[in-house]
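For this view, one protein chain was removed and the others were kept in their places.
Going in written order, the chains are labelled A and B, and every chain counts its residues from 1.
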Amino acid sequence: MYGKKLAVVAALSLFTAALGANVAYAQKSGGVLKAYHRGTPPSGSIHEEATNSTLTPYMPVMNNLVMYDQSIAINSLDTIVPDLAKSWSWSDDKLNLTFKLREGVKWHDGKPFTSADVKCTWWDLLLGNGGRKYKLRKNPRKAWYKNLKGVTTNGDHEVTFEFGRPQPAILTLLASGYSPVYPCHVSPKKMRTAPIGTGPFKFVKLKQNESVKFTKNTDYWKKDRPYLDAIEWTIIKSRSTRVLAFIAGKFDMTFNADLSVPLAQDVRAQAPTAVCERVMGASINLIVNQAKPPFDNANIRKAMVLTLDRKSAIQILSKGENRMGGAMSPPPQGVWGFTPEFIKTVAGFGPDVQANRVEARKLMEKEGYGPNNRLKVEVSTRNIASYRDPAVLLIDYMKEIYIDGTLKTIETSNWHATVARKDYMVGLNATAVGVDDPDANFFENYSCGSQRNYTGYCKPEMEKLFVEQSMMSDQKARAKLVLQIDKRLQEDAARPILYHNQNFTCKQAYVKGFVAHVNSLYNGWRMEDVWLDK
Amino acid sequence: MTDVDHQLELDKAGANINSRWDAVLHFAKNYPLAVGGIIIVIMFVGMAIFADVISSHDPVQTNASLSLAAPSANNILGADMMGRDMFARIVHGSRISLVVGVSSTLLGGIIGVVIGLMSGYLLGWFDLIMQRIIDIMQALPLLVLALVMAASLGPSLENTILAISIPLVPRVARVVRSSTLALREMPFVEAARAAGMTELRVAFRHVLPNTLAPLIVLGTAQLGSAILVEASLSFLGLGVPEPHPSWGRMLSENAAEYARVAPWLVIFPGLAISIVVFGTNLLGDALRDILDPRQRT
Partner (left out) sequence: MGTYLIKRFFLMLLTLLGMSVIIFVMLRLMPGNIVDIMFDSAGFVDPLEKAEIEKELGLDRPIPVQYFDWIWGLMHWDLGFSYVSEMPAAEELGPRIPITAKLAIMALGFSVLFGVPLGVISAVKQDTALDYTLRVISLSGLSLPSFWLALLILMFSVAVFNDIPIYMEPPENLLDELLLFSIPAAAVGFRSSALIMRLTRSSMLEVLRQDYIRTARAKGASENSVNYSHALKNAFLPVTTIIGIEAAFLIGGLIITETVFNIPGVAHFLVEAILMRDYPIVQNLVMLIALIVVTVNFIVDLTYGALDPRIKYGS
């Protein structure tokens, strides 16, 4: 019943979202949007962070060259619209991408925006060139621009990106909320503490554990935007408390994808007028340390993949709402993931878990394990419920194939360091990808030498396929190849995906003009079209 | 002094009684709250010892079909998010609480006794340094100290016990030291010394038994507060980690989030903590009354 209702809601929201661009509202200006935030943002500098704690509140401060149409729920190459770039064009050899920039745009401190800002954002800051005195402290998305070989300006309002090989999908990365243009004259420290942008809202103040506030940019280059006078985020660390506060009507909006399935259910029951939209969260995956015996043994790794009961995990943790899939987010929200028909052809995803486990036990017995000689392993994971809960399930599933797991929880402060040191046997990890595009996902998580490729999976033939799909301009043909690549990744147990989380973003009915982007958490928060119908 | 008080109490409680049963009744009449406390504590300890017998469910066995199941004949206290039986988890959770409570009390108590005895006996530099360390330890509230300790040691059962036991040390050491100071001049202690007993033996034979009364009072109080501090640390994310069914952990994160959908997740572990701590407090109060009769008429 509930599942059906959800599906209808999701379908309806997609429909209205698709229409969104054409529907003429009688928008009202003014008002303060009050939302809650889940914790103090680590900083205000989007380029230095890889978390929606920073991205969600700060995206309205900035502008991109291009962005995803804020009124369309599913991001793809087709939904990219101009932002600071008025237009863009590829050279004939598909190696150069030229942007014509908007004129008369001003940074929040009054300085003019020019092509030099674009060049220094990508060439100096992100690629670390140019010997500029300012450097980013952290640069988590360096891998996105591996193929960028140069940035040249032509006057104040034109800039060209030069690539080593054709990469049509680079636009999908540039359109992400993670790709804002930074001002050249502002130091990275200032960007972290009080960022300056060209966007519809100006940063006002951050109080740790209390609030972060933004006010309308009255001088915004898009003349009739934004509608809101201000956006105020109140920071509430305890999820139960903040959801109660939303139910009590204290907030206009929840944080980005903050609600799990049971919580969204609670909100719907208690605050029936609120509107909750389902969005794709992180994928929960297994990392197995192949350097540690006996996990260097392919049979044992295969047995571990076979014993996974994805359906029961999804049932337990999300009442059946989370989605089964491979590396790419599955449809209907995801553009590139396994379709329901295709998934049946992928090993280990079959419905008959018992049959899989019989096979898995045989593999284990072959390696000398059995009811009286059980393998003892430590399952490491981060000390956060969304990691811990599936880890407890994993231990349960491994029991079926003569493996006794004990849970080792690792504090957030140490989790990535532990993984980087390869100081674990079996780990449970969550991976969120900035953009629903294979270029972002494959190069970040499965490519040789990438920092986020935790298990060190590295196969030359796969590397070739990654590049091949990236160079294709026919997106339909590309999708077919991507399915095959993803299948290989799952069957190789590169990083077996247990499920894709489904989360919800809720707002009160009077909040209009906000469309939750369903296949990425990081692209739909410009907030310039949002208004309050009060 | 307290040895005499024991005698007084025994006389008082045991005046004109013949059978043991009468003694029990008499005690119950004089200390009704203590009896309540004793019953609760015995039930708690019994639950921890016989956990496997009391509950037929496995406290860590997950079950998809029972996720957030409401209380029923099969799961009398319902089931949690992972479909684990709440009754089994609460019954088994008593083990964690008991282990944390008793071990941290013993550990803190032993360290405190050793420091206190040595301070009171050796005096001089050792005493001076120990007193300063104790001052430092007492300059922070228990939870703050435990919080910093737990964070720097990392979350595990052993570290939680250690973090909770440390704040007990200065209190025990203070009590033991002052009793030692008072007792070492007593005639019977001097006599023992004159009879050729070594200082150490004198300390353990004569001084320690005489400080037992205040130590027992401190210990019972610590038992309850250890259980509470463990729960608080777990609530703040620094206590005993999963999959141990700790009561405090059961109340943190998930439980609070699903409290409205599944109130049994919050109500029962909270009740369990409250009742057990209440029991130890009742017992502690009564023991204080009995062993420290200045506070009673």
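Here is the rule we go by: contacts are C-beta pairs under 8 Å (C-beta built on N, C-alpha and C of every residue); 3 or more make two chains touch, one makes a residue touch a chain.
It should be emphasised that the depicted structure is a prediction, and the values quoted were computed from it without experimental measurement.
Here is the thing to keep in mind: the chain we left out touches A, B in the whole complex. Per the touch definition above, the residue from A:175, A:206, A:324 or A:407 contacting the chain not shown is A:206.
For the options A:269, A:291, A:358 or A:417, the residue in contact with the chain missing from this view is A:417. Hidden from this view is one chain, which touches chain B at 32-33, 132-133, 135-136, 138-144, 147-149, 151-152, 154, 224, 228, 231-232, 235-237, 248, 251, 256, 259-260, 266, 270, 273-275, 277-278, 281-282, 285, 294-297.
Residues of chain A in touch with the missing chain: 40, 42-43, 49-51, 53-54, 137-140, 189, 192-193, 206-211, 232, 234, 236-238, 240-241, 244-245, 247-250, 411-417, 420, 431, 451-452, 454.
The criterion applied here is as follows: only the chains that are shown with their structure count from here on.
With centres taken as mean Cα positions, chain B sits 47 Å from chain A.
Taken in their complex, chain A has these residues touching chain B: 238-241, 243-244, 260, 262-263, 265-266, 270, 312-313, 315-317, 319, 383, 385, 388-389, 392-393, 395-396, 407, 409, 411. Those residues of chain B that touch chain A in the complex are listed here as 60-65, 67-68, 81-83, 154-155, 237, 241-243, 253-254, 256-261.
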